[in-house]
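Just dropping this structure here.
In this view, the complex is presented without one of its protein chains, the others remaining in place.
All chains are identified by letter, namely A, B and C, in their written order; residue positions are counted from 1 within each chain.
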Amino acid sequence: MMQSEFEVAGRTREVTVTRTGDGFAVAVDGHTWNVDAARIDGQTLSLLVDNVWRKSYDIIATPDPATKQLTVHVGTTPVTVARNGRRRGRKESGASGAGPQRVFAPMPGKVVRILVKAGEAVRARQPLVVVEAMKMENELRAGRDGTIADIHAQEGASVDAGALLIIIQ
Amino acid sequence: MMQSEFEVAGRTREVTVTRTGDGFAVAVDGHTWNVDAARIDGQTLSLLVDNVWRKSYDIIATPDPATKQLTVHVGTTPVTVARNGRRRGRKESGASGAGPQRVFAPMPGKVVRILVKAGEAVRARQPLVVVEAMKMENELRAGRDGTIADIHAQEGASVDAGALLIIIQ
Amino acid sequence: MKKILIANRGEIAVRVIRACREMDIAPVAVYSECDRTALHVRYADEAYPIGPSEPRESYLRIERIVDAALKAGADAVHPGYGFLAENSAFAAAVRDAGLIFIGPTPKAIETMGSKTAARAAAKRAGVPVVPGTEDPIASDAPDAKIAAVASSIGYPVLVKAVAGGGGKGMRTVTDRQELSSAVRAARSEAGAAFGDAAIYLERQLTRPRHIEVQLLGDAHGTVLPFVERECSIQRRHQKVVEETPSTAVSPALRQAMTSAAVAVARAVGYTNAGTIEFLLDQDGRFYFLEMNTRLQVEHPITEMVTGVDLVQWQIRIARGERLALDPAALVTPKGHSIECRVYAEDPDNHFLPSPGRIVALRTPGGPGIRDDSGAAAGLDVPIFYDPMISKLVAWAEDRPRAIARMRRALGEYRVAGIKTTVPFFIWLLAQAEFVDATFHTTYLDEVLQARHGRPFVEPTPEVEEIAAIAAAVQAVLSPAPVGPQNGASSAACRGQWKSHARAEALRGM
Partner (left out) sequence: MKKILIANRGEIAVRVIRACREMDIAPVAVYSECDRTALHVRYADEAYPIGPSEPRESYLRIERIVDAALKAGADAVHPGYGFLAENSAFAAAVRDAGLIFIGPTPKAIETMGSKTAARAAAKRAGVPVVPGTEDPIASDAPDAKIAAVASSIGYPVLVKAVAGGGGKGMRTVTDRQELSSAVRAARSEAGAAFGDAAIYLERQLTRPRHIEVQLLGDAHGTVLPFVERECSIQRRHQKVVEETPSTAVSPALRQAMTSAAVAVARAVGYTNAGTIEFLLDQDGRFYFLEMNTRLQVEHPITEMVTGVDLVQWQIRIARGERLALDPAALVTPKGHSIECRVYAEDPDNHFLPSPGRIVALRTPGGPGIRDDSGAAAGLDVPIFYDPMISKLVAWAEDRPRAIARMRRALGEYRVAGIKTTVPFFIWLLAQAEFVDATFHTTYLDEVLQARHGRPFVEPTPEVEEIAAIAAAVQAVLSPAPVGPQNGASSAACRGQWKSHARAEALRGM
């Protein structure tokens, strides 16, 4: 039996997996499902889950380098899943909560222009920095109102996906 | 530098591989080629070989369970390659040389009928045993004239690919 | 109709699933033990186990399939082809369970399923049949009696399964000495394949062509024929390449054959998709051979030249729709289409089956190519079923271009882990008889015999040298890297690989 806590699409779920004769009994927040699971390869699973019907789910589960979370594709629907304790606060751009907002490069590219200065007040959706990748200029915008606390990017510099560019206080 | 002897489509070849700056110098029976090799995955290679032109070869190389040799697909053309010392005499069915002829099951299946008896004289292409696989009955035939020395198969038995069925002396 | 259970596996189950999805109908799969990870199970909305891998314990078990359909709350059952597709008891059991059988009536299946009864029905409809026995040969008939019948028909004679199809349980006999062993083999194979060991005899025509007419019949009395398919490229009576239209069929002959096909179908009150098979002799006369009361493997080529989705129409007919199709368009092909049945067989070893794990698979794509497949890398081709892994279909404006396109597509095909018939097709499509379409149903067997097992794609000295280089270089490059692909590329693409390494590290989550 294995018990874990997962954050699924932002909500915490208690999941308990118990091996049965020919599959698994999986309890999610107390409700138990009979699951026949077959591994296809490192990231692909086939699940048959007994409910009213015996439904087939085609699963690809891969870690997301930018957010350090697991992306579970249920068919073509991507769902973000994090095991509790492992999740990192990477994808806060656009979040409206308290604390500093960190703006990360969402893809590798070149910083073409920085449009703000440290100490400058910014409004939600105001462009902060322009990153060129794959021949397109992409504006990264502020997720909420605030003040530029720190700029880690340099114009002309190449950055990797996930690189910290700007902090808004 | 690595030196080896390969049997390619039945002919022995001396092959020497030397790493160069950006690829390999590969000598086959004394003639040297400049080879740019890139591995795609466990069994797939891309070779660019400088000759008059710089030719591109799409390679899939997999071991053949039935013959214990390597099947190298150059594009869609399969070529049997054995490293010397490793080759086993598995694929002798149909060979016309001296020595006993061993008839192996070429695929897993069920022995439906054995058509000969030990000590019986057989002619080339005479049916010896019928193996059912994938809903078809497949007759295995004698590769040359001879006498049945031994029968290892039993009617009704399931056999694996490569199982020895009959020896003709 | 909201939910359809597909009583089949492999590529045809995937084909029916696709039709369901495009019609907003939920597809339900069934599977045997060794098909748990097959694509048809993963593509379906629901999947129900129906027993062990042996077909007789699963895909041929009527009650288990009907149970699964009822459990799933399905409205209808699609049989695909093979297995129970031409089993009238299955069609009846589905109907008796209150479900719709997507196919003809049990009565029509039964009549045409008996090849001898079908020949009688064709005769009654005024369509000529190949000379042969009127009734099945009794199971206890002595050899001498069978030999007398064969003599009266005239050699060469074909021993055929009464419940036959797909060339199974069929043997050619050129003289009396071969007759008893051929009858025994055919009975045994027929019993294994159809659960019915009955056989009959038919005269083997001299170098005929196999021409067939696809039909659709609705429940309102309309029967529509499609442009003919040419299926003369056969190995041991099994089709390996099909094309449409046929170079041997003139507009007048097309008119005559499609009319004859409709007459036979009407004679048995036929509904849904079916095919009338004819033999066309060297003098241009055609004979009814048999009717297949189901979808056929070669249905895609008809879809390619007419634009009609035959599987969707099967469903639409089953739910009572009228055939809203332009009859003239169905017999007016646009362009030319060819299908190659890609089998897990070793063409260089007498076409013996080559089941196993597909280690790598790259299928062709691009203009005019359709790959109807049930295979994927990492999956197994099981020993228990038909070894067809894919129907590779090409379309082009005309026959020469369709051949060129198919050759291009075959050249793109990469399969590792199992042998396939791809090298054989590359050889076949380059033969003058194929290019000139001068073939007939025994052409392939004749030429194969004459080749004495010579490999279909013989490596040139250049290719042999490259194979040696590849084997040597692969040994030096081993083992396979798990991260970046190779040194040069790795350095060149730096930037995304730092991230990739992080991804690799997280994989264990």
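Everything below uses one rule, namely that a contact is a pair of C-beta atoms (placed from the backbone, for glycine too) under 8 Å apart; a residue touches a chain by one contact, two chains touch by 3 or more.
This is a predicted model, so every value here is computed, not measured.
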Over the full complex, note down every shown chain the hidden chain is touching.
A, B, C
Looking at the full complex, which residue from C:Ile146, C:Ile383, C:Val422 or C:Leu444 touches the chain that isn't shown here?
C:Ile383
Of the listed residues A:Val26, A:Val103 or A:Ile166, which contacts the missing chain in the full complex?
A:Val26
Tell me where the left-out chain touches subunit C, residue by residue.
14-15, 18-19, 21-24, 32-34, 36-37, 43, 52-53, 300, 303, 307-309, 311, 334-335, 355-357, 362-363, 365-373, 376-380, 382-383, 396-397, 401, 404-405, 407-408, 411-412, 417, 471, 475, 478-479, 485-486, 488-489, 491-493, 495-496, 499-500, 503, 508-509
By the contact criterion defined above, which parts of subunit B meet the unshown chain? Give residue numbers in ascending order.
36, 38, 40-42, 46, 48, 53-56, 58, 62-66, 68, 70, 83, 86, 108, 158, 160-162
Could you list which residues of subunit A touch the chain missing from the display?
2, 4, 6, 8-9, 11, 13, 15, 17, 19, 22, 24, 26, 28, 33, 35, 37-45, 47, 49, 57-62, 65, 70-79, 81, 83, 94, 106-109, 112, 132-138, 161
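Going forward, only the chains that are shown with their structure count from here on.
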Labels of chains that are neighbours to subunit B and to subunit C:
none
Chain-chain pair with the highest tally of contacting C-beta pairs:
B-C
